[in-house]
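Following: one structure in structure tokens, then a few remarks.
A single protein chain has been omitted from the complex, and every remaining protein chain is retained in its original position.
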Amino acid sequence: MSSHLKVTGLTTTFGRGDEAVHAVRGVDLEIEPSGTYVLLGESGSGKSVTARSILRLYQSGTTITGSITLGGEELTTLPERRMRELRGSRIGMVPQDPTGALDPLRSIGAQLMEVLLVHRIVDSKAAARARAVELLDRVGIADPGRVVKAKPHMLSGGMRQRAVIAIAIACNPDVLIADEPTTALDVTVQAAVIELFRELQERSDMSLLMVTHDVGIAEELGGEVGVMYAGRLLETGPIGEVLATPKHPYTQGLLASLPSPGVERGHLKVIPGRPPLTGETASGCAFAARCPLVTDACHVVPPALVRVGTGREAACPVVNAPDEGSPATVSGFSAGASEELSA
Amino acid sequence: MTSITTADLSADSPLAPPVRARRRARATGRRIPLGVYLYGGLAGVLVLLGIIGPWVAGNVTSGNLSERLLGMGAGGHLLGTDGQGRDVVARLIAGARPSMISALLPVAVSGLLGSGLGIAAGMASGWLHSLIMRILDVFYAFPAVLLAIAIAAALGPGTTTTVIALSVVLIPPIARVAETETMRLHGMDFMEAAHASGASTLRIAGRQVLPNVMPALLVYATSLIGLALVFAGGMSFLGLGVAPPHPEWGQMINEQRQNMYTAPMTALIPAIVIFAASLIFNQLGDALRDLLDIRRSTR
Partner (left out) sequence: MTTQLLAAGESVPEAPGRPLLDAQGLVKVFGTGVRAVSNVSLTMHAGQTLGIVGESGCGKSTTAKMLLRLLTPDEGRVYFDGDDIHRMKGRKLTELRRRLQVVPQNPQTSLNPRLTLEQSIAFNMTAHGYGAAERRRRIPELLDRVGLDPSYARRYPHQMSGGQLQRAAIARALATEPEVVICDEAVSALDKSVQAQVLNLLSDLQAELGLAYLFISHDLAVVEHISDRVAVMYLGRVVEEGPADQIWHDPRHPYTATLLSSTPGLDHSRIVLGGELPNPANPPTGCGFRTRCPLATDECAAAWPALMVRTPDHYASCIHDEPVTLMRDPASSS
């Protein structure tokens, strides 16, 4: 199917030699047509870099290896001209900050029309204008006739993000990549925008790759999740299952540390230390230094993703030791670890 | 739960202070950019010449007319002689003092006053801010030459006149740079925290604002030095600065204009010297800015 996205062995490195920053170190993911995939991770995990690498948004000085295929077509070897045709038409992108994504000097309508005309979705300005209004309506903007003439600064943050989404879906892309699209928004607006993503998906066979640090958003969207840390995937699987029974200490710790009613104050379970910076290296498992289940072997070789259930993989041999009956759960994250010398 | 020991704070552990992943840690302390030494040294030479120049140069006001307009290297004169038979090198060395004074002193004075005004304006709000900026605007519009003429009328021509005129004229642009840099800090949380700390406005200005304003000011001020050099020369040309036969770089250009076609080097050499001097101070400014840029100079 033309919208099947398959990424194999993706690595992205900025710079060279001693200065090289290995932002992504071997990521595999696959999105079926109409599927949803959530890349979950904190800052520095490499999730945004992964998304942008798929779109080949990085210029010289960045090395991307691995294979990215869309509907069977290999994207990494495409000439830039061809890639430009793909961007916006077959792969849409919704970036994090809607204000930065829009040209402050031009009306929303003009920016929408540009996408439609450049990718030849329509053939006349009049048709483009009509389509623009239609798109704004599709993304839930109440008064599309007014908004189409408005400049970005006249709109609220939520409306701007909807406008950006309209631009991203204007050409009915096969895949929509959203990079933390709600981080800059208020929580009630965020809820509405996530609703919008769900609706858009239901009404078309567009697949969605959502990059986020918010576990709740992952839960909302459903589909597959890949938990990223230090440039690698630590755990993958259907979101509901991964959140219910996480099979990697990092995922377990992350979920355990979310504040929720009933947790006694001062006793949030914490992961000591801090997430690694982009490209920060360590020998062995990147999480070893913070992991309560760490063994000596963990410092030697980064564990590979292995199957731990139907459609589930995890990169922790300790939790998923084959000789134990059921995977170990981390009770070892201590509460009240504010005393630790750490981040 | 593994207990965290100091060993875990080693550079490779994520528990440790973040180290730029690429470079190996060097010794702590600032890395001083090469430029500071190089251009600092050259600038130092210029200043030194300014101080001892006239004593070293010997007789520079009168020359041997039979040795007029000798070319470079002729008759023991390294760079030749000018239209009055005076040794060019000697005149350059002696001329360093008025040039350096005219260039450095106004920038120093207006740097102090201008940055004080600019920071005050930046930290003031509402009407006080507008008042200071409008006053500065008035001075901005003042043509430097007219001001110099007025001062010369009262004090007579000379280096003093040039210095005073330039000092006044340079205050507004410096103040504006200082004000812009101060305003840039407005939204920043640490300024809010500083105001909430109970420290006096003066202390906040000196301790919190000034370190942020310094880099831009330094670069701007050093670029003004070159400007001042040229300006001083212009003053002498108009008869408002150093009067012949005393040497001053800009004035040397003016004096030798008439020899442009017969012996162009006599006019060109002082021009090259002015150019070189302002380049040195510009580069020094850049190097100092790099030195002050803590991101680059610390690991």
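By written order: A and B. Residues from 1 in each chain.
Here is the rule we go by: a contact is a pair of C-beta atoms (placed from the backbone, for glycine too) under 8 Å apart; a residue touches a chain by one contact, two chains touch by 3 or more.
These figures come from a predicted structure and were not determined experimentally.
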{"item": "Chains still shown that are in contact with the chain withheld from the display", "value": "A, B"}
{"item": "Per the touch definition above, residue among A:G17, A:G72, A:P104 or A:G266 touching the missing chain", "value": "A:G266"}
{"item": "Of A:T12, A:S89, A:Q190 or A:S207, the one touching the omitted chain in the full complex", "value": "A:Q190"}
{"item": "Hidden-chain contact residue, picked from the options A:T11, A:Q96 or A:S257", "value": "A:S257"}
{"item": "Hidden partner chain, residues of chain A it touches", "value": "42-43, 142, 156-159, 186-192, 194-195, 213-220, 253-254, 257-261, 263, 265-272, 274-275, 277, 335-343"}
{"item": "Chain B residues touching the omitted chain (full complex)", "value": "9, 17-18, 28, 187-190, 192-200, 203, 207-208, 211-212, 294-295, 298-299"}
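By our rule, only the chains that are shown with their structure count from here on.
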{"item": "Distance between chain centroids, defined by C-alpha means - chain A, chain B (Å)", "value": "50"}
